[in-house]
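Accompanying notes for the structure given below.
Here the complex is missing a single protein chain, while all its other protein chains stay put.
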């Protein structure tokens, strides 16, 4: 976050706009909205210097519900709009919100390029594995075999992984959380906002109407210990209440699951999570059921500068190199001649 | 390749069209064209059942120069056009050709989604790290710091890796070669064509006019042994004339370079290349100078079916489930009534 | 569903004390969860079986699931029932059944003065009233003064009726739509047989639910007879419809069937490529469910991929079709130019919605005409058609296929949100056993030239795989015959002229301009296009019945305009163009024909009412020279 202002002391509820929230009762988006409000409060964000930008979709209704500046744009283009905002006004605190359709179907191109450029944005992908607003068609994250109005015999395409795409695009902050994790999610959001550069957070979100339980295999409390790998920088990659862990594979490059015996995790060779290890992050991003799914900050390694700072630094340097250059002088850099009466 | 026809016996030159080739003298595209003609000959491809589809760019002029069917489309959309062709005519042998701008700037979205869907296409990315046709602007693969007409103080954005994006998108065949490798490249092309599903081949191509030597650090014959890691399935990951190799990292997940001593590569722990190991492929794709760059087939693990076969199998099954359904019957599935005079 | 064919329209039941009505407009309304659309569909079917003509329109909330009881969660269904041909869903309801206060609130402004309002007093509690945004109880403060109000405790009566069927209290309450349907059927002099048949199929595995819904239906139906309230009862006679077998069809269904019929007639497989967008998504859903009939459906990653894949499919010898709505249409602009440039057949369906930009996705408008005719870079002429009614969409879709393959051109078919969802009886056409306009791909090697045109200016369609004809096509300008890239100035002029002439020649392949109603020497003509058909037809018919010299001309072919249009329009004193935009067809007519066409615009997201048009007609006739 590049805005250098004294943090405000506002309650989460102070970040709610006066608009009636119109998601379906029970939609996971409510929880995410709450988490965002919590995070803004925790960050002491100034609503007048904060901008939420979105595309189109249920998720993309987000800006209307926050008492900050908001731009509800067009389908898939929010990362590009946000990049323009940051280029013009690096001091603003800009968040991008979109669904899996918005960001990983029509908007993939802009997502990838925003991440590789690395402007100081938080990009939230509210992944419900479905097109909610348009009534339940398959999205790029819908699992194979799912029947929807557009896939009456089931989806045949392999789903995309937001975190894998983000890492491949060169993202320097990649995290994953779950709509209902009301302690975890705000923490991750605060971390994402404090990261300088483009921070992508994939949030597994439940669409109660069209894809209810899409993430249940991961998020069900009953098996959470087995299905979730909670990442913490500097702590071992343990799950199943510490009974299992991830260790480097033997005789090949990769990870393997190890049982942690009474000698402890070190003895079992369990790796310690290192947020700055892009290779590790890539391997963690690829974990999918039946393996435990990685939640938390997979990767956080800020680049030396952000896109907008690099651009403006270049312009500043160019200005310094030609201090006398103004428009009149630039026009006269070509040969001129004078006609008198 | 799904076309089941007796291979023809044509010479490479028989695949050349009557159009005068109009790339700049010395352009790497000439070598690639030659390699493609060799590969077609080797494959016994039937020009009348082969289609080359392209976007716009110097690279995208490709179809005009081949005596096959060809569709020179619009910038960035070739993978989508090709997907439509395969849906309509799974029997055709379809190749897609584009530059780094075509495929990794405006066309990223279609590339990613074609790869995840996995129609039986060969997708060639002629990566010259520049926009050639439009005269030398930075492309998504141009290295940081490069001065171009649009980046007078140098590129600030991190370059994209075609192979990493492809793997993250779920591609099942990912390979890399070099324009002038006239033995290696045709071999890879033949392998790509024989792979059932979407096969992406990144070809490092030299644009003599706007980015001459962009890949020299990798391709220069003088240091090739040190800068290139030639992959062969089932063979050890050795380079520098066998003096060095890649082994699994210790205490972390990943690869490390090892010196091969007199005891041989096994003793040094050098890994054997396994084309079906997606994790390994991902690690290999990320190798970039000063590490040696991986050339060859990084990953090849055909899915059980292709996109178009899966779609048509579903339709076939639906047809079988409702054998009597024709249009007249479908119209009458709703309640009907009759009005008589 | 069971085929009700053969259920010949029976003579009415024995006469009761009922008011005969020539037409009635009924609107059912309630919360999205109340099953309004199901009840409406059954009401339409029962009406159709009665032999009356009808037209229906569902009005869904924009939100997926709004909180219960809110105005933005209201779902409605309107039906126009008449003993004569009707073309609209009716300007204003004569009867409103409002299952909760929000439904009343939303629909009040639309009611005809004197309309009958049936409401459920059990839902008029403080909380419900507040949710609906009423500050006072509308039953108490005179709000309902202009209407006749019947308060019937529908939910309570439903619970009573379903007692003993073994369903939960919740499910019992949910049967109230069938109770209300029963009552409306009784009021309308219809029996419940077709509904019972439907219930039996729908709940064949859920006997308790079946019993409950049946009981509710029966109770509602008998309530009219037994109630102490004197519930009005009416009867609408049979309309004179052309003999034949009918079903009801909405615009999207008709488009789907029309495309399939067109594909069949062309002897081609279709490849329908689309990206979901309201209100066009339904077409993708329909076709996805009809894949065994000769269509491959493809949900692309965006609209650009969708049209590109459709172009690829056409190139490969299928017929590529893509469908979308306004913003998606905008995204297809560049690729549409490619299709026009390479001269491949393609059908593009634009189900227009209220704009600009995202606009009001669930509301209707006709504001993409300019985009369809003019919205491309360079000179990229193509064919533009519009469907006039839900049933007409079948014929127009088929026509779009015919023109696309016959003239090797993209064809844009304009529909709109209203037409997409409105439904009407449709006389099921005979499908000819043989393809009516079979495509013959070019296979002859002799003197083959990819862009050599035939007498109609049309280039050959050669599909990859054809032996000996391998050639290259490109969006770069190409040589008049060989198709090789050409930057020759004269060639470009020649190709531009040839592409234009080819499209203008399509006018020779379609019927000349003709009036729907009226005479060429009437004083005023209303020129319409698309879904304004119904309102214009009814308004003109009414005006003619009043002795006014008014005619109606409706354009199916918007580009090129049909032959004879200019002279025909020149015969009228005034040309009035009603359209749901700010005057796009009017501008087109003025530009092309130099007639002083006057736009009559409405941009509220809603169709014209007959009343609005009638007023406009009278005003113009008063002013006319």
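Just so it is clear, A, B and C label the chains in written order, and each chain counts residues from 1 on its own.
Assume contacts are C-beta pairs under 8 Å (C-beta built on N, C-alpha and C of every residue); 3 or more make two chains touch, one makes a residue touch a chain.
This is a predicted model, so every value here is computed, not measured.
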Requested in this report: Taking the whole complex into account, name the chains on display that the unshown chain touches.
Outcome: A, B, C
Report summary line: Missing-chain contact among A:28, A:57 or A:73 belongs to A:73
**Report entry** Contact with the hidden chain (one of C:463, C:540, C:587 or C:616)
**Finding:** C:587
Report task. Based on the whole complex, identify which of B:149, B:213 or B:242 touches the chain you can't see. Result -> B:149
Query raised in the report: Which listed residue (B:8, B:209 or B:325) would be found touching the missing chain in the intact complex?
Result: B:209
Report task. Among B:105, B:218, B:270 or B:311, single out the residue that touches the unshown chain. Result -> B:105
Query raised in the report: Which listed residue (C:195, C:266 or C:340) would be found touching the missing chain in the intact complex?
Result: C:340
Report summary line: On chain B, the omitted chain is touched by residues 22-25, 56, 58, 74-76, 101, 105-106, 108, 131-135, 137-138, 140, 149-152, 209
Requested in this report: Using the touch rule from the top, list residues of chain A that touch the missing partner.
Outcome: 17, 19, 47-51, 53, 56, 63-64, 67-74, 77, 80-89, 91-92, 109-110, 112-113, 311-312, 314-315, 318-319, 322, 325-328, 330-341
**Report entry** Residue numbers in chain C that touch the chain omitted from display
**Finding:** 62, 325-327, 329-331, 333-334, 337-338, 340-342, 352, 354-363, 365, 367-368, 370-371, 373-380, 474-477, 487, 489-490, 492-493, 496-497, 499-500, 581-582, 587-588, 590-592, 594, 596, 602-606
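The criterion applied here is as follows: only the chains that are shown with their structure count from here on.
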Query raised in the report: Once you find the CA centre of chain B and the CA centre of chain C, what distance in Å lies between them?
Result: 44
Query raised in the report: Just curious, how far off is chain C from chain A if you go by their C-alpha centres, in Å?
Result: 40
Query - Euclidean distance of C-alpha centroids - chain A vs chain B, Å - result: 29
Query raised in the report: Taking each residue of chain C in turn, which ones touch at least two of the other chains?
Result: 291, 301-302
Query raised in the report: For chain A, which residues are shared contacts with two or more other chains?
Result: 105-106, 108, 140, 152
